[in-house]
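To start, I am sharing the structure in question, which I have written as C-alpha cells.
Every protein chain of the complex appears in place save one, which is left out.
So, chain A:
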Amino acid sequence: MPNMQNNKTPIKEQDPKVRARNFKEVCEGYTAEEAINEANRCLNCKNKPCVSGCPVGVKIPEFIAKVKEGNFEDAYKIITQTNGLPAVCGRVCPQENQCEGKCVRGIKGEPVGIGRLERFCADYMLDKPSEQEKAEPNGIKVAVIGSGPSGLTCASDLAKMGYSVTVFEAFHTAGGVLMYGIPEFRLPKAIVQHEINNLKNLGVEIKTDMVIGKILSIDEIMDMGYKAVFIGSGAGLPNFMNIPGEALVGVFSANEYLTRINLMKAYLDEYDTPVKKYDKIAVVGGGNVAMDAARCAMRLGAEHVYVIYRRSEAEMPARREEIHHAMEEGIEFMFLTNPVEIIGDEKGCVSGVKCVSMQLMEPGADGRRAVKAIDGSEHVIPIDACIMAIGTSPNPLIRSTTPGLDANKKGCLVVDENMLTTKEGVYAGGDAVTGAATVILAMGAGKTAAKAIDEYIKSL
C-alpha cells in the first residue's frame, strides 16, 4: 500500500540561528527510514508525468521503486544511467518547476520529494565503490570547453559511449558554477569533487588552467585531432547597473564575492584570499545568486543584510526554498526598491545606497510585470558594501577568437535544435547559449549535444 500522507516526509535542517553563522550544509538529508517512507508516497504512475518534467529524463518511478525496497545501490544505478551529477541535482534543481511540479501527488498535497530521494541515493553511494556502465573505447577524441554542468554532462555521456574526452577548464578547479558560485551550505564542494572523480573514473581527462581563446583556439583544438568540440563556457561575465558609484571600494559583482568565498575559500583562515566582513551590506537582485551572496554575507558576520529587488516577492526568480531559507536566517528584503546611485565617503568607500521605490505595471512582452519608479521616492539606505547580483552574460573570449562562430546580440552562441553552432563539428550548450539559466537546463543541453555529436561523428 502506498503511503498516502499528504505532506513530504520532513527533512532535518540546521537551526536557522545556528546555520546563519556557519558554512555547513543547511539541509542534512534523509535517513534510510525516512527515504523509504517518502518513496512509498510514489504511486508509480503509468504515464510518468514526473519524467517529462526532468530535463535529463531520470527514470524516476523506477529508481523510487528500488528505494522502496531499500535497494539504494540499484536506485543509484538507475539514476546515473541518465544523470551524471545526482548529488548535485538532488540539491540544487528547482524541482518545484520540474519533476515535482508534474507529480500527481502534488495535486492534493505535496508532491513526492524526488529531489530529496535522488540526493539520498547519491549520498548513500558516496563512500561505496560503484561500477559505471561504459562502452568499449573507440579511440575517437572529443573536446569539451568548460567543466560546468553542461560540459560535465556532455563529457560523461560521450565517455559512456566510448569516446576519448578531454575537458578544458580555465579555472584551477573543475566544476564551474558548482565550485565558484553555489556556496558550500547549499552544495558541499566535496560532493562536487566526488561526482567529478566519477567522471575521471570513466576515463575523462580534465585539463585545468586552460583559458580557451588565449592558450589555444577552437581551431587549434580541432587541429590536434579532436573530431568535435562542445562549448559549455557558461555566462560568467557579470552585469553592473551602470549607475554612479559602482567603482567605489566595497562594490562587488556577485561573481567576485562568491568566487572569493566558494572557490578561493576566503572564509577559512588557512586560505590566503581575503574577503572582508561588512556590518551592513546590500545585495541587489532577486535570483538564486542574490540569495547565495546575501546568505554568505550573513555567514561572514554581517549585522544587516538587505536584498534590494525592484519587483515584489511574487516575481522573484529565486527558488522559493532559498528565499524561505534566507528569510529564516534573518536576511531583510526590500521589495519594489531600485538603486540609482552608490554613495561613498571621503575615502572612496561605500557608505550608502540611494534607492527609489517602484510600482508594478502590467506584464510586458516577456510576460514579466514591468516596473516604474515612483516620483519623489528617493531615499538613502546606509550600507558599507554592495553586491550586484543582477545577472551575467556569456564571456566574449571564445566567440571573438573563433572565426565562423555566430552569436546573437546578447552574446549568446547561436545553435540549432541539436546544439550545433554555425561552425561544423562545434556544438554548444548551457548558459553560453541561453544566457544565465539553471544547472539542470545546462545538463539537459549537454546531454542533447552528446547525442548529436555521436550521430555527427558516426556520419563522417
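To be clear about the criterion, a residue touches a chain if its C-beta (ideal position, glycine included) is under 8 Å from a C-beta of that chain, and two chains touch if they have at least 3 such contacts; residues count from 1.
In the analysis below, contacts and distances are computed from a predicted model.
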Choices "Sulfide/dihydroorotate dehydrogenase-like FAD/NAD-binding protein", "Protocatechuate 3,4-dioxygenase subunit alpha", "Phenylacetate-CoA oxygenase subunit PaaA" or "Monovalent cation/H+ antiporter subunit C" - which one is the UniProt name of the chain not shown: "Sulfide/dihydroorotate dehydrogenase-like FAD/NAD-binding protein"
Identified contact with the non-displayed chain, of A:139, A:274 or A:376: A:274
Which residue of A:46, A:108 or A:347 touches the chain not shown here: A:347
Touch criterion as defined above, residue of A:264, A:355 or A:405 at the omitted chain: A:264
Options A:32, A:126 or A:247, residue touching the unrepresented chain: A:247
Contacts of chain A with the absent chain, listed as residue ranges: 170-172, 208-209, 211, 214-216, 236-238, 240, 242, 246-247, 249-250, 252-253, 255-256, 259-260, 264-265, 270-274, 276, 347-349, 395-397
